[in-house]
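Note that one protein chain of the assembly has been removed; the remaining protein chains are unaltered in position.
This part shows chain A:
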Amino acid sequence: MKRKLIAVAILATGLSATGASAAECIAPADPGGGWDFTCRTVGRLLTELGIEESPVQVTNMPGGVGAVAFANVAGKRADEADLLVATSTVGVTQIAQGKYPGDVDVMRWVGMLGSDVGVIVVPADSEYQSLDDLMGALKQGPTSVPVAGSSGAGGWDHIRLLMLADTAGMSGDDYKSIRWVQFDGGSPAVTQMMGGQVGAVSTDLGEIAGFVESGDIKILAALSDEPIPAFPDAPTAKSQGYDVTGYNWRGFYTGGDVSEADYDNWVNELKTLYDSDEWKAAAEANGLIPVWRGGAEFETYVQDQSNLMAEISRQIGVIK
């Protein structure tokens, strides 16, 4: 019996820590979330397509919305060539608000493979049938419509709503008093909205697309430049006169001290993956729009986004 216990324990650890030669992807969250999905799907495809020879190891390192993994890589594994860490706009928002031990320039930003699109949704039978309706109601009484999302106050879901409110001409004091309710994900927020607890939800489309397809909820505004391919009829905020976009890209960083050659190697591998049909299919199945930015272009992009986030966060009073 005991031998069996030990065998299982060894098996269990062995599976999660194979040899040093294999590439490793750190998902800085518990199994089940978006970062975990990014690592597992990309890891699986890198192996299946033969881009990486041995299976890519996925390690979950949850904590502090990615801060624990960031600190770990910055402190101990900054020069490891075989390492990728999954991240997204949410991670960059955290960095911009000073919630990670370091700035974006601590890491090398490898590339983004796709992007989720922010949406504002309401129940299908809601009294608000356009973004103007909802924003009008919020202007009239900022506390009249509680809005929910998957991030806490000051997180990316919240910021996107406030950007809309700002564009709608609400004053800072007014939009700061909009009631914001945090749930542990887009789906719980949407189901609570369907149960009548909140009036609208601001979050990423990918996780909640099923509710739009089933007709339970309605997209008031897609925060993208172009209409979303899967829902061409859903109007963008831009088409309604609100010049706001809010993507949530999915991508990777690696340690700040990796050699230029190793960095380029990762950029090339991810680009090869991005160009495959398999990635396009996997991305679409999960509500992501395939978008590529890699290498130097991506590093500049992340730096710019971080600056922008810091500015918005200051504007709305999340940081000083």
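The rule is short, and it goes like this: a residue touches a chain if its C-beta (ideal position, glycine included) is under 8 Å from a C-beta of that chain, and two chains touch if they have at least 3 such contacts; residues count from 1.
As a working rule, contacts and distances are computed from a predicted model.
S.K.: Looking at UniProt, which of "RNA polymerase sigma-70 factor, ECF subfamily", "Ferredoxin", "PadR family transcriptional regulator" or "Tripartite tricarboxylate transporter permease" names the chain that isn't shown?
M.R.: "Tripartite tricarboxylate transporter permease"
S.K.: Considering the complete complex, identify which of A:Gly91, A:Gly111 or A:Gly185 is in touch with the unshown chain.
M.R.: A:Gly185
S.K.: Looking at the whole complex, which of A:Arg40, A:Lys139, A:Lys176 or A:Lys280 touches the chain that is not displayed?
M.R.: A:Arg40
S.K.: For a quick check of understanding: of A:Val198, A:Leu223 or A:Leu270, which residue touches the chain that isn't displayed?
M.R.: Residue touching the absent chain, from the options given: A:Val198.
S.K.: Quickly run down the residues of chain A that touch the omitted chain.
M.R.: These residues touch the chain not displayed: 1-2, 4-6, 8-10, 12-13, 15-17, 30-33, 36-37, 40-41, 44, 55, 58-65, 67-68, 71, 99, 101, 143, 146, 152-155, 179-185, 187-188, 191-192, 194-198, 207-211, 213-214, 216, 282, 285-286.
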